[in-house]
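Heads up, one of the protein chains got dropped from this complex, but the rest are sitting where they should.
And now, subunit A:
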Amino acid sequence: MEFNNPAENNVFDRAKVIGQPLRRIDGPLKVSGTAPYAYERHDAVPGQAYGYPVGSAIAKGRITNIDTSAAEAAPGVLGIVTTLEHDPIENLWDYDPVRHFGGDEILHYHQAVAVVVAETFEQARAAANLLDITYERDESANFDLSKTPQASGDSDADPVQNVGDFESAFASAAVKLDQTYTTPAESHSMMEPHATIAAWDGDKVTLWTSNQMIEWGRQSIAKAFDIAPDNVRLDSPYLGGGFGAKLFVRSDAVMAGLAARKVGRPVKVTLPRPMVFNNTTHRGETIQHIRIGADENGKITAIGHHNATNALTAVGGENATLPIVAFYAGANRHIVNAPAKMHLPNSNAMRAPGETAGLMAFEIAMDEMAEKLGMDPVEFRIANDTQVDPGNPDVPFSDRHFVECLERGAETFGWSNRNTAPGATRDGAWMIGHGVAGAYRPAPVQKSGARVVLEPDGTLRVESDMTDIGTGSYTVMAQTAAEVMGLTIDDVSIDLGDSNYPVSAGSGGQWGAASATAGVYAACVALREQIAERLAVAEGDLTFEDGAVRHGDTSTPLSQIGKGEEIAAEDSIEFGDFRSKEALVSTFGAHFVEVAVHAHTGEIRIRRMLAVCDSGRILNPLTARSQVIGAMTMGVGGAIMEEMAVDHRHGFFVNHDLAGYEVPVHLDIPSQEVIFLETTDPYSTPLKAKGVGELGLCGVAAAIANGVYNATGVRVRDYPVTLDKIIGQLPAV
């Protein structure tokens, strides 16, 4: 099915199943511990051996020797694969040009250099520690973003947006801001680390793994092992989170495959938590130089943004400019993204890549501008709303209700009763502050397919390689099928995550739900057409409802259509370029927070949070809300605790476990309220839906940082906003 025009009134507008707050159909499996995650698929294949990975002890240089003799002699050891016995296995996917294994060169700390296979996990781990690896260190490395030319704005990168005449508009602006903000590297820190079981059958390999993008992974594994893609099967029905860390295959999959081939047994490999931090990927650090000019009425006239970020390879870094080019009005704009070649592990996508760090900085800058202008920060944002692409005013937003997000949020939150003078409101020992920030994230889509099978009993089976990374894909896809076929969700079963099924959009970039449900729609329409053919009527004349298909006065139960046989249909949704040419399709939101800062100690605690989201049709308010409150929680982490600390001498992220890298705990998260505007965006998909899982994170940290300023009068421009950065400026005790 091609989606070449905006959606009109269609089956989804009846919203009997879609849009309903149904509980996740995989929920009982998750809470009862019976959803099988990759490493626990003990029954997937017999004879599984354990591979334990070894990461490089240095950040840059080469390996001159690996003495495996002691490890080989250790109890239970079945085999050892070292990096020296393979050519580099690298650049498996265009968006992730990194080296996973192979060769003597060390490009970053904890690069995978060996995997030791044994009968038990403990034997493999013990033997792995017996490898004697000789390194030759290369001291000509750079691990400090602040010391790169890019950090001081000295880069030859072309602007990503250069509109009007920024320099003169900024020079002549009545009110100006010129500040630098920094955001640290962040770790996805999903619950389930990367894990894979690999088994070979001749030149065919199956990987039971934890991966967000099954088709990308299938192609990547084929390249890694130099086999045809059709000889690769990936199966990843359940993931314990990903947040972008599992968009691409990682060294666990490569090592499991290499090891299984070498020892002639299925091998399972998981990355120990410390290797997740330095072996895989992370959100890059940024240093952002922001300049905003406005007239005395608060209209922005000039936006300058320069983003420096760490990247090991050509594709890497946190591109913080992404939201800046389109979020706010402003006729004169000069925006540059400048990745700096550094020797930390490569940075890549982490939930709302670009928007997260960009809005962490820019939404503080907006708060500072509002203060300079003497404007309410909500009013200042409203004054600079735009309904068109500010870089190309001929292109409108397809459906943008940012102003309504702000207004609805302000009313619900009680913004008019907020503390207005920084540092002026106390509740006992605590200083109380309020902060607001805007949220912006595009609503991309990807081609997505599914297969649907009408069973002889009138129930429906849906199959797709789409993944559910904890987001609710199973549920919203089943809801879609039920809606289109006139069934209840209980009539629909659904299998996901297997590369034997049709290729879907996968989970990433908040495109998953919007694309995959449209793919299910396409497959269901194909099935309806087959049914129409069997009934010898036009598909458009049929009504599917209550488990039956109605034509005029005739109603036929779906169980009778196939006459004892199943009827299968398969199709994909393909999105035409009208969607990107005629309009900007994006999602919008506003975050409001109340924070408390201890006047003596500077401890920062969140009191309440509100998000208002404009994301088109909400497919399931329950799963969507879970997405947003999870994202808000991640925003709290980014605001006040999360930082991968860089050791600039040894070149690695030091706090590489979940004791050292703190993410929020339950006690950090107070009441969270989420409001979804009742909007639909016909430019987005046939369901008029857009993603929401990444939008929920955008701007959260800045709202908190602005709240801390409002509570204390101390402006912190370097994340995370921790007490050591404010304690010196708190009132004397």
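Worth pointing out:
We adopt the following convention: a contact is a pair of C-beta atoms (placed from the backbone, for glycine too) under 8 Å apart; a residue touches a chain by one contact, two chains touch by 3 or more; residues count from 1.
By our rule, contacts and distances are computed from a predicted model.
Not every chain of the complex appears here, and the one that does not is recorded in UniProt as "Xanthine dehydrogenase family protein subunit M", selected from "Transporter", "Cytochrome b", "Peptide/nickel transport system permease protein" or "Xanthine dehydrogenase family protein subunit M". When you scan A:125, A:223, A:341 or A:408 for touch with the missing chain, the hit is A:125. Only one of the listed residues, A:4, A:146, A:500 or A:601, touches the absent chain: A:601.
Touching the missing chain, out of A:171, A:314 or A:654, is residue A:654.
Within the entire complex, the positions of subunit A that touch the omitted partner chain are 57-58, 75, 122, 125-126, 129, 274, 429, 598, 600-603, 605, 640-641, 645-647, 649-650, 654-657, 659-660, 662, 664-668, 720, 722-724, 727-728, 730, 733.
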